[in-house]
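Every protein chain except one is present and positioned as in the full complex.
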């Protein structure tokens, strides 16, 4: 099979003029040409629009066969003269407009598939979509227009708000609370037992978990991410927070509103992450810590103590980013330093 | 929807006097007040009991509206005078007693759901609970009173012991062995092929895996954790070991009895972890290593060579914890050291 044929066209074509209006951009060139979709600079064909907003990719413009360009005013001069383009000051919101135009929201036709197993005292809102082999356990409730993907399991006494999308193979443990306009991707587990034991007579005895996992409104959680419920009290992911794939959110963790956790991040038990915090991929935080509002934790850093609001940290253990950079530079200079000490020791002025 | 309403009450209330007896603690205050549940210091209401066993959280006592406290004798003096409390010497076992009182074990009513697909020569013990859409393949056996959660798949010729709980969406590959009183959380995969290839004529040819994955008694494994089966010979997780979420246990790894592996730990192929080992979150070990009994591997450390029994290691690559701390201190002092060398070079006595 060829893997290079374009995918099935999605969305409806539009003219370049219409695209310019959609993104509130400046049209430069023939507004009547038709745009079938968007593609990267080195993959775009004559029917497609390419995108340039990072200097790094400018080198690809020369050889691109794109039919038109969406470009930030900053890089307009890098597009070949005469090539049809739409110029904008804020490229990413503009890109988002066009992607939304071509996007395919997936099937949300209201339906309760005959194969679904629905327990007693279950409330189903109006316009819900319940896909094949879904299990909704006793006492759970599903909000209006919410979509529950194939094989997903909604535990007993759980609540899912309206206008949410649970993709296929999501598992919600009992007594969990999921807000409205939440998106959970395949393999997300919400409300699993936390990793808590206490040693009694040499054996690790399990701490029961009577708390809950609470996912507030407008949260999106990526594929195969796990959110444990609280031991007592709740684990909470705040309104508008976005979490990537394969992230661990341990018991009693609090993730503040609008915070972003990238893939493979791990947050240990009871740690509190403020509002608007950014954690890069594979970053982690030990347990019982506080990470202040708007703090930034660099890719692959390890937070071992509290972080003040607004601080940017990096390294393992993480410390203020500037310090970490200085320290790395000092380590690189170590060879020279040893040499300098040798010279002092030999008393020789010979610098070879 | 408000996400702050308390969850459905679980368990039955008890008096403070009864609580004191349960935890074998000292009652201080009115024993007749009713406790509906437990909650963190900053969330507990008048009907709830709060818990204090870490100095870090003492600051929350002043503003807590908890109706009563469970407190370690060490911190008893931090609780406001006159507040009803139960005082214990070992707070965590005591906490566990109370959590167990309020815990909800989940539905274990014996049942074989009509939707389950049960193969030939399958043995089902007495009192098993087989939930919707479970698949049990040919020749597998399920021990007495064991619960198989919705959609879980038990591969052909596999054995699951008695009194175990497999939550929803667990997959057991063929010929695996799961012991008794084992708990596997949603998304656990046991017995998947290991990552083994050999290069033949420039192509990575797969090593067949004829070994098994063996999970011994009293093991708990967290959500979305993977345990590969052996290439030849078995992968083994020993009795009483506890493994957190999103952990990788590669082919032919041995995890010793009562060892603890926290979230996002990765153990590479054929490495042997002794008994009672502790590995912190995101710690990892390269392949073909030995980690001795009772060794401790700190959060986010990387084990690249054998670790002796009882050693505590940290860092990447991991080394004795004291060495690592000293080394970090030396690096922090580098700036000063450079300055000192400069002074020696210039011969100036100027110290600022």
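For reference, chains read A and B in written order, and residue numbers begin at 1 within each chain.
Simple rule for what comes next: a residue touches a chain if its C-beta (ideal position, glycine included) is under 8 Å from a C-beta of that chain, and two chains touch if they have at least 3 such contacts.
Keep in mind that what you see is a predicted model, and the values were worked out from it rather than measured.
When you scan A:14, A:95 or A:268 for touch with the missing chain, the hit is A:95.
Looking at B:14, B:27, B:246 or B:279, the residue that reaches the missing chain in the full complex is B:246. Checked against the full complex, the candidates B:83, B:294 or B:341 give a single residue touching the omitted chain, namely B:341. Touching residues on chain A toward the chain that is not drawn are 1, 3, 7-8, 10-11, 37-40, 43, 51, 54, 56, 92-93, 95-96, 99-100, 102-104, 106-107, 113, 115, 131-133, 149-151, 167-169, 183, 185-187, 220, 222-224, 240, 242, 244-246, 258, 260, 262-264, 280-282, 299-300, 316, 328, 331-332, 334-335, 337-338, 341, 344-345. Mapped onto chain B, the footprint of the missing chain covers residues 115, 117, 133, 135, 138-139, 143, 151, 153, 156-157, 159, 161, 169, 171, 173-175, 177, 179-180, 187, 189, 192-193, 195, 197-198, 200, 202-212, 214, 216-217, 224, 226, 228, 231-234, 236, 246, 248, 250, 252, 264, 266, 268, 284, 286, 288, 302, 304, 316-317, 326-327, 330-331, 333-334, 337, 340-341, 344.
To be clear about the criterion, only the chains that are shown with their structure count from here on.
Here the spacing of chain A and chain B, counted between their Cα centres, is 25 Å.
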